[in-house]
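Each remark here refers to the structure printed beneath this line.
Heads up, one of the protein chains got dropped from this complex, but the rest are sitting where they should.
Up next is chain A:
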């Protein structure tokens, strides 16, 4: 069992539905994006085009963040998901420096709510209060809480209107078939063996 994701860049339309779904599901604080879509312009007129690249933690098999974490706060589960135990994190930020994918966010202790001009948190924010600790690092958990409760899916892949994000067990024949279609990984030079693959446009 090795959970991961195949992202078909030919299908991604850059709508950021995955970004919003992740924020809704995990209630990440303002400024924290576990799942995001970077958009760049490629080519030149008249063949210029917009390239959208959805990103998330790559849940690497050879995760440098796990190796460099001084307190074992970052660890890898049996199913390949890389997690952060915020109670153990000392906030040294070495994992952020080590990660080649900019997948981690440090909580600087700023106001976490989206509408600070309103008095207090909204009910949704109140329900998730305490989930994020100031001075620690957070990142995509590949919806491990859902998986643990028996729902093997991620919010981002479920919300994707074009099925560009395909989540599953990378050892399964279906995922292997997708990977064989010419999928590549980000920064292969880092030898991190990511669990997130990209199918080219």
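As a convention for this text, a contact is a pair of C-beta atoms (placed from the backbone, for glycine too) under 8 Å apart; a residue touches a chain by one contact, two chains touch by 3 or more; residues count from 1.
We adopt the following convention: contacts and distances are computed from a predicted model.
Chosen from "Quinol oxidase subunit 3", "Cytochrome c biogenesis protein ResB", "Polysulfide reductase NrfD" or "MoxR-like ATPase", the protein name that UniProt gives for the omitted chain reads "Polysulfide reductase NrfD".
The missing chain, though absent from the display, is touched by one residue of A:9, A:96, A:131 or A:179; that residue is A:96. The omitted chain makes contact with just one of the residues A:21, A:69, A:143 or A:195: A:69. Residues of chain A in contact with the chain left out of this view: 38, 40, 64, 67-73, 87-94, 96-102, 105-110, 133-136, 186-187, 190.
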